[in-house]
Every structure is written in structure tokens, then in C-alpha cells.
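The complex is shown incomplete by one protein chain, all other protein chains being positioned as in the whole.
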Amino acid sequence: MKFRRLKAIAVKEILQVWRDPRSLMIALLLPFTQMFLFGYGVNLDLKHLPVCTFDREGSQLSQDLLKHFQATQYFNIAHNAKTYAEITAAIDDGQCGLAIVVPPDFSERINDTGTVPVQAILDATDDNTANIAFGYAAAVVEGYSNDVAVSWMDRQGKPLQQIQPMVVQSRVWFNEDLESRNFIIPGLVAMIMALVGAQLTSLTISREWERGTMELLVSTPVKPIELMLGKLMPYLVLGWLDAAFCLALAALWFGVPYRGTLFALFVTTSLFLIVVLSIGYLMSVLIRSQVGASQIALLVTMLPTTLLSGYIFPIDQMPKVIQGITYLIYSRYYVSIVKDLFLKGSSLVELSTPIIFLVIYASTVMLLAARAFRKRLD
Amino acid sequence: MNGDRLSDPEIVAEDLVKRFGSFIAVDQVNFSIGRGEVLGFLGPNGAGKSTIIRILCGLLRPTAGRALVAGIDVARDPERVRERIGYMSQKFSLYRDLSVEENLKFFGGIYRVPRQQLPERMRFAIDMAGLGGREKALVSTLAGGWQQRLALGCAVLHRPPILFLDEPTSGVEPTSRRRFWDLIHSLAADGVSVLVSTHYMDEAEYCHRAALINQGRLIAIGSPDELKRTALGGELLLLECDSLGPTLAAIERAPGVLDCSVFGSALHVLVADADRSLCELPRYLGDKGLPLTRIDRIHPSLEDVFVQLIAVDSAKRRIAA
Partner (left out) sequence: MNGQASPIVAAEALTKRFADVAAVDGLSFTVNHGEIFGLVGPDGAGKTTTMRMLAGVLPPDAGSIVVDGVDVIADPEEGKQHISYMPQRFGLYEDLTVDENIRFYADLFEVAADVREERARRLLAASGMSQFRSRLAGQLSGGMKQKLGLTCALVHTPKILLLDEPTTGVDPVSRRDFWRILYGLREEGVTILITTAYLDEAERCNRLALLHSGRVLYCDTPTALKEHMPGALVVISSPSGRQVRSAITDLAGVSNVILVGDGVHAVVDDAERRIPELRDALQRANVPFTGIAVGEPSIEDVFVALLENNGAAQ
């Protein structure tokens, strides 16, 4: 392998990317827009849910309960209904997704037996939202219920320790919102790198076939391995810049706490980049049309990464068979590595298992790509 | 350069100019074509031949100047022009997945050939192309020469008095090419005016007159014979010898020699007076120990003419600039 040829190929590739607006857009604009779109757009939390209330008692206690709903940022009282019919209409209209009905004997039963059920009516056309809304509502009620219990204990002269555990639980529940973003954003970086990386390299070989420059290139003594390494190197550098940009955004703009070492991040990100760049290159070798190669590259990166890498949908919630399949998804390893690096600050040793998988992946794809390239016109 | 003015010409271009942004594709072109005349547009790729043809067809608007086709101003009334012309584009524009007949019917419809006349016109086109018996064949199964003749047939279904053919002989065999030119001549004999563009210089021999186009300018127009006789400013000799290199060097300095170049295994020499040089050169070279094995007068090719004219034109432009 001659280094001079490798360098010549790398230099040419850099010049061409620099002068090609499409490549530059993919490299610079795409990660930027994706980070902001998904970073702000994908939000598993819900706030200011419109609620409809039906206070059948109208006592101070019942109003107290409903004030708890108003006080949290999760709910907004949209409408105070006077009948069940009104509630149904409000839910049908979409005015609210949740209705809280306080029974007419609310205060009486609390003072009597100490427990009273409160009715929650949900619009479950959006299953996810309904479940989360119900969870929040239960938490609000529980919080209120604690306050009632505390004051009752007080009046009874009973000690407070008995009800402590319940208070702690409600706090964890309420902090969920911050954590969902902390989980999503690192995974988002993985998805963006997979998308951008493969798109960049998917064009490189097929473009030369389409433009006719490959015919001349293969008539020279250049070797397939020289071609591959020479072409990948500039994209690796570009990939580093993109990854650094996205990760910096994650830590500094979105405020996801980073607890690992920069060295570990560099090593693991490089490995992942090599994998996705090689995948794009392989597509470019196998498919001699630019449009075809970039589309297949998109298919092979975005879909598996979005659905099966653990980026949004937790792997351990999937059926066992699918879980087995995720071992073949390269982004799964990087997603778990990045999450661990951000939130747990794991060391390279602790991450050895996913790292080894990435290394196997990288070598296999590169080998395939080098062998698949034929210096022939047919 | 002024073109000829024929009596009652079918096609006239007056100071035609076409600019695309800052690029001047057609630069002050003047010419006219008479009834039944075949004019060849010769020039390399990118010279502006196709652009001029498109202007004459009403497909492009001229930036300046005027073009009249069958007496109609193409810029003002392009639709009417199109009824009077037939056009055959570079890639033949036939539908490859339709049959011969279907293509003819389609173009018959496009050109609005009257119903009663269509079968007879189709017969004419099929006979002209030699495709009798193959009416149902798909165009994609026909070889290049057949497609070319069929495309010509489609272009004349409506009996246009004017025909524009844009590089019609690209990629076609010599025998087919000749047959094609034969067809063009029969159409011309029936009174059709034909404008053909080509980058094969030797095809100029098939035309009544040839116009040489280079970088948007029309640098010469005349019959092939005229052009060869007048343009070079000298006469051409062929020399064969044993050592090309030294002989070439010696010839360059010989008296009466205007230009010389290698051609294959021989030398082409442009001289001011052929008769004189035929006597003097063998002696001149013999004295230097460079004997000749052959010296003959030859006809210049149109390419020689073209190169010479381009040089003259460039010199003129430099002086004018």
C-alpha cells in the first residue's frame, strides 16, 4: 500500500466535499437541525394538561383538593362543570383530556372512615398520554391525601414517621421530566451520527461511477484498500467535528450532565464513526447509483437506530426475540455507551463488552467493503 | 460576415444574437436559405448550432436580431412557424416502446395531418425509410439507421416546406448515413429547404452550401468547392519522405511555404504557388540531403479550411477588440 496514493485520494476527497454544497449541508446543517428538532420536539413529559372539574360537594375540603391540581405545572383547570353531561361534552370537544369528579359526600366520608375515592375520567384515544395523565393525577391526589393524613394525625396526636415513605415517593415521580431528556439526548446524538455518517460516505463511490471518473481511476494501479482508506479519512475527521458539536450541544445547551472522561468519549465515538462510515461506503460500492445508495444507507441506519437501538424504546421492554435481534444493531452498543458515559461516568473497562462488539462490527464492515469493490466495469 | 441573399429565401437570419446570462451563444449571425436548398451547419460541439436551430424553430427567443421562417417572424409568432416546419432532434425523439406505426400515428396527430391524408403520408414515410413489412415492430428493436430514417419520416408527415435536422447522423453507420443524405436530397428536389447541423466536417460535401460556425459566430458560408478554393489562401501539397522530423524542420524555412504539418506518415505543406513549389521543393530538400519519395498536389479537406478560417477570424477579433 502506497501512502502517497492514499494521501492523494484523501486530498481530492476533501477538495470535493468542500466544493459540494450538498455534502456540506449534510455535514453541517443536518446535525444542527436534528439536534434542535428532536431535542425539543421529542418530549415524553406532559405539562399544562387541561382538566375539567366537577365538584359535587363544593366544600372547603373538596376545593382544597382541586386547588392542588391547579397548583401543579402539570395541570390547568380548563373548565368547572356542573353536570356529567357537561363533562362528557367537554371531553368529546377536546376541551380537556381528564376530568376529576369529587363525590358529594367527600368531607363526610373523610372525617368518618378516613378514605374516599375520587373519580378520574380520561380520554384514552391517546393511550400514552392518558396513562401518564392518570399517573400524575394519582400523584396529586396522593400528595393531597398525605396532607390530609398529616393534619388528621396531628389532631389525633399520632407521630408523623408512619407516613414519611409516602412523601418521598411522590417527589421521585415529579422529577421524571428532567430524566427523560437526559435519556433521550445522548441517544439522539447516536442517531444523528448514524444518519449523517452513512449519508456522507454513501455518495462517494457511486458518484464517481455516475460521473464517469471511476472508469479512469480503475485503469490506474490504485488498490481498493488505498481507495477506501483514502476516502474514509476525511469523513472521519468531519464526523469527529459533527460528533463534538452534537455532544457539546447536549452537555452545554441541553444541560445533560456529563460524568465520563473525554478520552473514553473520543475512543468510543471514533469506533462508532468508523462503523457508520464504512456502512455508507459499502452501500456506495454495492449500489452504483447515488440516489439508490443514499436511500439504502438511510434505511439501514435510521430505521434500526430509531426503533431498535434503545434510543427511545427501552430494549428490555421488547419481546425476547426482538431483544435478540438488537444484538445485531450496531447503534445499540453506542447508545448504551453514550448513556453510560453521560449519566454514570463509566470507564473504558466497564464498557468493554459493547466496545468489543463495535470493534467486531467495524472490522467486518470494512473488510466487506474492501473486498466488494471491483476494479471492473461490468 | 454577410451571408448570401438569395431571391425569395425561405429562411432568413439577420444579426441574430442569443445570450444566456453573460455567455454569448450566438453572435451576430446572418444567412439565408433558398427553396430546395440544403445548407449544412458545421462546427464542433458547443459552437451554437443547436441554439440557432432552436431559435429558428421558435423554441428559444433571440436576444437581438431577427429570424424569418417561411416569411414569419419567429419571435413574434412561434406557433405559426411550427406548422410550417419539421424538426428532427439529436436523439431522434422516437418512442422506443411504441411500434413504427404507432409512432407515425402519434406524430401525425401532433402535426394535425388531415385524417384522409394520413394513411397515404404514413405509407410515404414507411417506404422512404424502407420499413415496409415492419410496421408493427417496436422502435427499440430497430437498428440505428432504421430509427434515423423513421424519425425523418415522422418529421415530414405534414409536408413541411422547411426541415431542421439537428445532428441527425450522430452514431449512425456510413452506409446508413449515405442513404439518409440521399433522402434529404430527394426532399430538397421536391422544394423543401433543409438546414442540417453536424460535427462531421466531411458531411459538408453532401450539402449545396456549408456554413462554418465557431463559438457562436458564422465565420464562412459557401459551397464546399468555393470554401476550399478561396479560404486557404494557398494550395496544398502532400510530401512523403524518409525522415519526417528533419524534413519538417527544413520545410518550415523553405521559400514559398506558408504552413506545414505532419499528417499520418506524410507532410501537408501549404504553399503560395503550387506549380513553383512542385519544382523547387524537391531541389531545396535534395540539397540538404533530405530526398522526397513523393510530392503531389492534393485537395484540402474542409477541416483544413475551418482551421485556417478560425485563425483568420481570431486575428480579426483581436484587432477589433
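Per-chain residue numbering starts at 1, and chain names A and B are given in the order in which the chains are listed.
In this text, contacts are C-beta pairs under 8 Å (C-beta built on N, C-alpha and C of every residue); 3 or more make two chains touch, one makes a residue touch a chain.
Here the structure is a predicted model, which is why all the values come from computation and not from measurement.
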Candidate in contact with the missing chain, chosen from B:Arg35, B:Arg66, B:Arg159 or B:His185: B:His185
Touch with the omitted chain, as defined above, among B:Ser22, B:Asn45 or B:Gln116: B:Asn45
Contact set of chain B toward the excluded chain (per top definition): 38, 43-47, 143-146, 170-176, 178, 181-182, 185-186, 189, 199-202, 204-210, 214, 223-225, 242-245, 261-265, 298, 301, 303, 306-307, 310-311
Interface with the undisplayed chain - residues on chain A: 2, 4-5, 7-8, 11-12, 15-16, 19-20, 211-213, 215-222, 375-378
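Going forward, only the chains that are shown with their structure count from here on.
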Centre distance in Å when chain A and chain B are each reduced to the mean of their C-alpha atoms: 66
